[in-house]
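Apart from one protein chain that is not included, each protein chain of the complex appears where it belongs.
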Amino acid sequence: MCVGLPAKVVTLKNGMAVVDASGARREVSAELLDELEPGDYVMVHAGIAIARITEEDKSETDRIMEEI
Amino acid sequence: MSKKVTLAHGAGGRQTSELIDQVFKAHFANPELTSDDAAVLTVDGAKLAFTTDGFIVSPAEFPGGNIGKLSICGTVNDLACMGAKPLYLSCAFVIEEGFPMDKLEEIVTAMEKTAAEAGVKIVAGDTKVAGKGQVDGVFITTTGIGRIQEGMETSGFKAKPKDAVIVSGDVGRHGCTILLARNEFGIEADVTSDCAPLWGTVKTMMDTTKNIHVIRDATRGGVGTVLYEIAEQSNVGIRLNAQDIPVADGVRGVCGMLGLEPLYLACEGRLVIFAPKEEAPALLETLRQGKYSANAAIIGEVTEDMPGRVVMRTEIGAETLLPPPGGELLPRIC
Partner (left out) sequence: MQETKKKSAREIIESYDGPKLRIMEVCGTHTHEIFRLGIRKILPKQIELISGPGCPVCVTPVGFIDEAVMLALEHHATVCTFGDLIRVPGTAKSLAVARSEGARVQIVYSPIDAVEYARKNPKEQVVFLSVGFETTTPASCLAVKRAKEAGLTNFSILTANKTMPNAYRTLKGSADAFLYPGHVNAITGTQLCEELARDHGISGAVTGFTASEIMTALAVVITKLQEGRDFFVNCYPRVVTKQGSKSAQTIMEELMEPCASEWRGLGIIPNSGVRLREAYIEYDAREHFHLPAVQGKPNPACRCGEVLQGKCKPSDCKVFGKGCTPLHPIGACMVSSEGACSAYYQYGGMENE
């Protein structure tokens, strides 16, 4: 449905963020996310940062498996 | 086949094979016509390799090289893959009216330098100038001849079950470099082309062992296309370990952004080698000492089952097919 790419925010300026994913950098829109800071991780889709990523997938899934 | 030639016919995948089989082979078929990188010819007792290649890269200059360097590497590497020492090249230029003379000089200088490194002489040439807009900048075709070294008999038809599959370095750098250089997607990454003349690399391998079944130069279509070609020609299966395939960080990032598979991005300085398992460690050690093959890796093995197919062992340890080569590489976003 929607390929999402986890990426790290490098710089922020005028609602745009330069993000880095394994050494590939691109400017994306950061308009949908408030209070972003360099170093934050975001999910990027079609040139837009659509969500903040708050955890690694491993610790997330470990926790879910503990809970079920 | 659809009735018009499309970009996909030139992408090196299945449509390219369709075009070659249905149009070119249908008219040119003869016993010496090759499916390998170069034809093997015996002339008065001398075993020669003979090949040709056209270059139309845009942009003509890119990090790690230019169309001139590429035009020498492509033909030298095709000869080297047959175990042939490259001897002589010819080159034909088609130049667009208005092309800057200093750019042309840069291209030719790169050719001179690369030819010297590969130990090959450029001995004939042709020049055509086409009207503005009839070609894009400069197109170069090189043709080369080399002498096959005693004891070498590599061919895409000779892969055997239990052979190790080796790549001589990280995959997809040239294709990624060109994609970035065209700047269509606003992406930046520190990636330089892997473009390199590989006769020296093949020579050191031969000095280690001549017991090598296949050497193939992964160019357009990338390593994935080469693997499918060899699986088909040798009628064997190939099993890869996804985690063993070397991919540079920047290439991985760009592929992640655009939804592309690094195995299908072009290389211009990467060999795919099939050799008996017991020869693989020594070959790998030799390769890793080489200037252009420090990241060489064993990425898989040849199997008797699943002939014609390339299977990947994935990160969860399950097996799945490597999707066969498609046509034009299209970024996948949604």
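Read from first to last, the chains carry the letters A and B; within each, the first residue is number 1.
Throughout what follows, a residue touches a chain if its C-beta (ideal position, glycine included) is under 8 Å from a C-beta of that chain, and two chains touch if they have at least 3 such contacts.
Keep in mind that this is a model prediction, so the values were computed, not measured.
Enquirer: Out of all the chains shown, which come into contact with the hidden one?
Expert: Those shown chains that the absent chain touches are A, B.
Enquirer: One chain is left out of this view; which of B:K121, B:K277, B:K291 or B:R332 touches it in the full complex?
Expert: B:R332
Enquirer: Footprint of the hidden chain on subunit B, which residues?
Expert: 2, 4, 6-8, 14-15, 18, 184-187, 257-259, 306, 309, 311-312, 314-316, 318-321, 323-324, 326-328, 330-334
Enquirer: For subunit A, which residues lie in contact with the unshown chain of the complex?
Expert: On the subunit A side, contact with the omitted chain comes from 1-4, 26, 28-29, 31-34, 43, 45-48, 50-58, 60-61, 64-66, 68.
The working rule: only the chains that are shown with their structure count from here on.
Enquirer: Measuring from the mean C-alpha position of subunit A to the mean C-alpha position of subunit B, what distance in angstrom results?
Expert: 36
Enquirer: What residues of subunit A sit close enough to touch subunit B in their complex?
Expert: Those in contact with subunit B are residues 1-3, 5, 20-27, 44, 46.
Enquirer: Mind pulling up the subunit B residues that touch subunit A in the complex?
Expert: My answer: residues 185-190, 248-250, 252-254, 256-257, 259, 332-334.
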